[in-house]
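A single protein chain has been omitted from the complex, and every remaining protein chain is retained in its original position.
What follows is chain A.
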Amino acid sequence: MTQPTSPATGAEHGKAGGPVREDAPVRTRPPLGLRADVRNLSLLGVLAVLVAVGGFTRPEQFLDTANLQLVLTQASVIGVVTVGMTFVITSGGIDLSVGAIVALASVWATTVATQEYGFAGILFTAVVVGLGCGLVNGLLIAYGGMVPFIATLAMLASARGLALQITEGRTQIVTVRSVLDLGVPDAYVLGIPPLVLVFAVVTAVGWLLLNRTTFGRRTVAVGGNPEAARLAGIDVRRQRLYLYLLSGLCCGIAAFLLIVLAGSGQNTNGNLYELDAIAAAIIGGTLLSGGRGTITGSVLGVLVFTTITNIFALNNLQSDVQQIAKGAIIVAAVLVQRRTAAEH
């Protein structure tokens, strides 16, 4: 798929009058998003530097297999959320409610009543609650004409409130063995935790969806120029609805991963996930104004943030320092992107 069809066969062309340019085709873009990969290279570089820093400051702990597994597992939950967020942002929208939806889905799926239905019950509930919240967001935004910021802010407040109401502030311990078993080292496939595998699958599906399907193409078009998309015959409203549904679905999956990871459901789950997911997507190279998105970049962004958190924790630095570093990285990444954008 990386071979671009070259239009260079135009040598015999030249009918009446028109200026025919026979020069070689202007190769203005590396085939198929390689450009985006170049942009991602700088993030990969940052990641490499971080790994080096971790390796030097805490050689035994950081490079330990168990620690790397932990980093990836932690990245999985927020990573799945970020994949959905990337789609929404690419379409010119925003979803502030992801953290709250994760919280609501995780507590709904771990009530005593739900746990009676075992593994399937928990998974099904998490996904359906996520989809349900996404549906409400999508309907309000696409058909109710609400601004995404407001609609999802309202969802943030209500979903968190509902989560608190369900739990009454208590931690709901999971007793279903098959769910908990997914988190223990015995379940690792070739040393890879199942949660990380889920993240990998979501990433792969997300990448294909964005880059290889009409759905992805339409997402970019709606974000880049909604009027052009409408004139091209795209049902812009339905597309928007689907996008918030997709984000909700990702939240549901993430909630399930979190249940496995924590062995419980809590109404404080997913706190500030919306900010982490937006930040990861933005430093990955997705335009906050829409029209351009990259799943690879978002995933790298998630890994960068998770690795920083891990290194800081290993070095006994407080979370306040972490937060400051995160802020600095967001600013630096966006400034670098602005410069590269200006060059092109």
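Definition applied: contacts are C-beta pairs under 8 Å (C-beta built on N, C-alpha and C of every residue); 3 or more make two chains touch, one makes a residue touch a chain; residues count from 1.
The rule we apply is simple: contacts and distances are computed from a predicted model.
Novice: Which of the following is the UniProt-recorded protein name of the chain this complex doesn't show: "Acetyl-CoA acetyltransferases", "Succinate dehydrogenase iron-sulfur subunit", "Cation acetate symporter" or "Sugar ABC transporter ATP-binding protein"?
Specialist: "Sugar ABC transporter ATP-binding protein"
Novice: Looking at the whole complex, which of A:104, A:174 or A:220 touches the chain that is not displayed?
Specialist: Answering carefully, the residue with contact to the hidden chain is A:220.
Novice: For the full complex, which residue in A:232, A:288 or A:331 touches the chain that was left out?
Specialist: Within the whole complex, the residue contacting the unshown chain is A:232.
Novice: Need a quick check: the contact residues on chain A for the chain that isn't drawn.
Specialist: Looking at chain A, the ones touching the missing chain are residues 1, 3-10, 13, 15-21, 23-29, 31-32, 208, 212-218, 220-221, 223-225, 227-234, 287, 291-292, 344.
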